[in-house]
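Scroll down for the structure; my scribbles are underneath it.
Showing chain A:
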Amino acid sequence: MRKNLNVIAAYSIMMGLIILVGIFQSWNIALSIFNLCLISAVMTMGANIQWGYAGLINFGIMGYTALGGLAAVLISVNPVQEAWSVGGSNILLSLFLIIGMVLAIRYVLKKYDKSKLRTYIIATIIISGIILVRFISEPGIEAIEEVNPAKTGFLGGFGLPIIFSWIVGAVFAGGLAFIIGKVALGLRADYLAIATLLISEIVIAIIKHEDWLTRGVKNVIGLKRPAPYEVDLQQTDWFINLIEKFNFSKLNLIQDFSERQSALNQLVIEGSSIFVKLCYSGLFLVVVIILLILTQKALYSPWGRMMRAIRDNEEAANAMGKNVVKQHLLIFVLGSAIVGIAGAMLVTQDGLFTPGSYRPMRYTFLIWVMVIVGGSGNNFGAILGGFAVWFLWIEAAPIALFVINLTTSGLADTHFLKQHLIESVPYFRFLMMGIGLLLIMRYRPKGILPEKIEIK
Partner candidate 1 sequence: MAFFEGNKMTGGYGNGPDIIHSCSVTVDRGEIVSILGPNGAGKSTAMKAMLGLLNLKSGTVTIDGKDISNLSPQDRVKQGISFVPQTKNVFAGMTVEENLEMGAFLFDKDLKKLIDDIFDLFPILKEKRNQLVGELSGGQRQQVALGRALMIKPSVLMLDEPTAGVSPIVMDELFDHIIKVKKTNVAILMVEQNAKQALNISDRGYVLVTGENRYSGTGKELLNDSRVRSSFLGG
Partner candidate 2 sequence: MDFINAIILLLNYIFIPALTYGSQLALGAIFVTLIYGILRFANFATGDMMSFGTMAAILFTWYFQSLGVSLGVLPTALIAIPFAIIFMIFYMLLIDKFVFKYYRNQKSPPVQLAMVSIGVMFVTQAVVRIIIGPSDRRFFDGEKFIIKAGEFKEITGLNEGLAIKSTQILTILVTLILVSTLFWFLNKTKTGKSMKAYSDNEDLALLSGIDPKKIVMITWIIAGILATIGGTLYGLDKSFKPFTYFNNMLPIFAAAIVGGIGNPFGAFLGGYVIAFSEIFLTYAYKKFFMYVLPESMEPDGLVQLLSTDYKFAVSFSILVIVLLYRPSGIFKGKVL
C-alpha cells in the first residue's frame, strides 16, 4: 500500500503543478504542457520497455519519432495527382526494385553458406541495385519536385483521417526497428547506443533531403485534424451557448449588451482553443491508458518475468533455453513502435511536420532523462518522468529568468553580464536537465518511482 501511496503522491504533485500553471500563467499553456506531457509519457513508455524491461540502450528515439511524424503526413495529406502522374511510375518501379533486391539477398543468404563468394555476390547485388534505382528514380524525383514546388513538390499521401497514422507510425517505426535490430542487436550495449544514434541521424537526413516523399525542410503544414478547428467552433451555436452557460454569472454582471457581446466573443475565442486542446488531451489520454494497461499486463505476465530474467542475467537465461536474441528483437520492435505512435501523435497535435526540428537532444536524450529520472523498469515511473521532465523543460526558462533577475538585482539592466545571462535563458534548460539527471543518478539511482516487483 505504501508503494501506491508514493505513486499517488507523486502524480498529485505533478497534476498540482500543472494546475498552478493554469491558474498563474494560463489554462492554454497548462493544457499544452499537459498534452506534451502525455506524448512524452508515450515515448518514455516505449524507451522504458527497451531499457527497463530488457536493458537495451536505444539512442535512436529521434528517428522513430520522426518516422511516426512521417506516417502522419503520408496518411493524412491528399495525394498529389499531378506528381503521381509525372513521377509515380518511376518511384513505384524503384520500390519494386528495392523489394526485389532484398528478396535476392535473402535468397543468396539462404541458399549459400557463408563464404567470400557470397559476400561478393551480395555486394554486387547491393551496388548494382543502388545504381539502377538511382538511375530510374532520378527523373521521377526531379519531375515530382518540380510540380508546384511552393505548395506541393511531393507525392502527398493517402488522404485518410490522420488518426490512422498513429497505427501506421507504429508500423513504420517497428519496421525500422526490426531491420536495425537484425543488424545491431548482437552488439555490446555501448556499440548499440552508437549504432542507433547514427541510424537516427540517417533517418533524419533522409526525411530532410528526400523532398519527393516528405517535402524536406520545406515542411508540410496544415495537416487535417482529428479535433474541431477553433474558427469553426467560434461559429457554432452549441459551443457559444456552452461558453455562455459556463460563464453565466460573470456575463450577467455586464449590463451593456454590446459590451456583453464582446466579452462573450473573447471568452468564446479563448474557450475554443482550450476546447480543442481538451479534445487532444482526451485522445492522448486514451492512448496512454491503453498502453499503460498493456505494458503493466506484460510486465507481470510470464513473458515480463522472462524479460527481466534475461536483463538481469543474460547468460543464465540463455542457458535455460530462452532465445535471448529473439526476445530482444521483439522488445526492440515493440518499444520503437510505441515511440512511433508518439511521433505521429506529436505531428497530429501540431498540425505540421518540420523535419528540421528533429534534434537528438530534444528527441533522444531528453527522453532518456525522463526514463531515468522517472524510474526505469516501472511504467508509472516512466510516465511520471515524462511529465516531470517535460514540465521542467518548459518551465526552465521562466525559472531561470526569475533566478537571474534575483541574483543580478544589484546590477543595472544595461550591465553586460545581466544582458548576456538574460539572452542565454533558453540554454539553462540544458543545465537543469543535466544537473537533475546527475543528482538523480547519484542520490536516487533507481529514479523517483523505482522498479518494484511484487511477488504474488
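How these were chosen: all candidates are chains of the complex that A comes from, given by their letters.
One rule holds in what follows: a contact is a pair of C-beta atoms (placed from the backbone, for glycine too) under 8 Å apart; a residue touches a chain by one contact, two chains touch by 3 or more; residues count from 1.
Note that the structure is predicted; figures quoted are calculated from it, not measured.
J.: Check each candidate in turn (1 or 2) and state which touches chain A within the complex.
T.: For chain A, the touching partner among the candidates is 2.
J.: Inside the complex, what are the residues of chain A that reach candidate 2?
T.: Those residues of chain A that touch candidate 2 are 55, 57, 138, 183-184, 187, 189-191, 193-195, 197-199, 201-202, 205-206, 208-209, 359-361, 365, 368-369, 372, 421, 423-424, 427-431, 433-435, 437-438, 441-442, 445.
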